[in-house]
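Here the complex is missing a single protein chain, while all its other protein chains stay put.
== subunit A ==
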């Protein structure tokens, strides 16, 4: 049974993914299911068995329905418009014979054949922008529950009213499952703010002054208070930066797990994952999730689903809490140490290092290098409206590193002095592109023109299977009012919404091509940008 687990940006049916979670598409799909079945059969709990039976029936119904659906659109695969991005798991051609009682091996073989055919036809299509909706498996992500029509992920369809309606309905349905239906508390939908620039109208743009908590009840019962606090901190920018966000997220999840208690007739491995879904949608609305957060959530969901059903609740909870701590320790703290060790080899005495914005990893590296008594000086480049460079400047000067501070418009002028450029990354995409704070690609471009080496430092947990070649398709729009500044008592842009031809754009991320990046320093070592897919493949095999 090939089943895959839904990722953070769900686009598929919800309950099917709930079903799928139990048999999460990790290495041992079929065996796992048998285990669960056996365990269930031993239990005297009738309702659990009944539930399982219901699930199985639904699955069969779905399968036959899917087969019928797939027959129709299969005739026009090429008519699908080119710019429509394809989710990487291939869509299948319909099963010629509608036999429900096929053996698993036969189904597997059929699907493989279909996939090869699809791959061949896909090679001819260009401009592939895809988002894989699967757990770490890049080899054979298969699911017959995958719809045939190639769909755009929802988070970049903010200008499509149907998608918004669907999202609202989905949030409604994502109530805390298992409780009585009278508490119809739903997760509110955050509405967009202000006029969007047409090129980016497919993205969401929220205002900081209209937080999502406006629509929630004050002693928040629907959403765990730790998650509400986290959401607020994200939307106010109190917790900003890829690493900080992931750590805060995992901390909040620890609290959620500690306060969780399994309702009767439910299994922890299934129910807890369902509990987390509304929280994740809530956080996504407060601020779109980052790639590192997405990977962390995937990991947690996998760990939860892997809890054997015979495990007692207390044991399971402590195990999960331990897993979280291990993950943070391994992937963030130790990774930072390893990266610092490699980077220090690259820093020689007399270096002039250029950094951009405030990357916690780069700051860490520079502080470590100072401890190892390297002699260097730093040029901090900053840009509006965030002006994060000031914070980086403060941290470095506090340690005693001599720093220069410039704005990004001065980069071509100071670059002749610079010997190396160290950049942090928000995510590393599967085609070698580096997604980082807006402005990074400019710096990399200018550095390349001056032949200054550009080194990107990134932990492996930020590696993402997405593929992007431009900064338009998938990005984040921040509050446009941040661009408004008051000088000498005058605020010129105060009424920007009244001017029809004016739009304010506050982009957060941009994408740097691998040609501009000379080296990527990860905790696995120093690799060229183009080796990122290799790392991803190695990682997925491990998992």
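As a working rule, a residue touches a chain if its C-beta (ideal position, glycine included) is under 8 Å from a C-beta of that chain, and two chains touch if they have at least 3 such contacts; residues count from 1.
The criterion applied here is as follows: contacts and distances are computed from a predicted model.
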Absent chain [UniProt protein name; select from "Thioredoxin domain-containing protein", "Electron transfer flavoprotein-ubiquinone oxidoreductase", "adenine phosphoribosyltransferase" or "Translation initiation factor eIF2B subunit gamma"]: "Translation initiation factor eIF2B subunit gamma"
Which residue of A:52, A:201, A:360 or A:497 touches the chain not shown here: A:360
Residue of A:240, A:344 or A:519 touching the missing chain in the full complex: A:240
Of A:303, A:388 or A:510, the one touching the omitted chain in the full complex: A:388
Contact set of subunit A toward the excluded chain (per top definition): 211, 213-214, 216-221, 225, 228-229, 232-233, 236-241, 243-245, 247-248, 250-251, 254, 328, 333, 357-358, 360, 388, 390-392, 394, 397-398
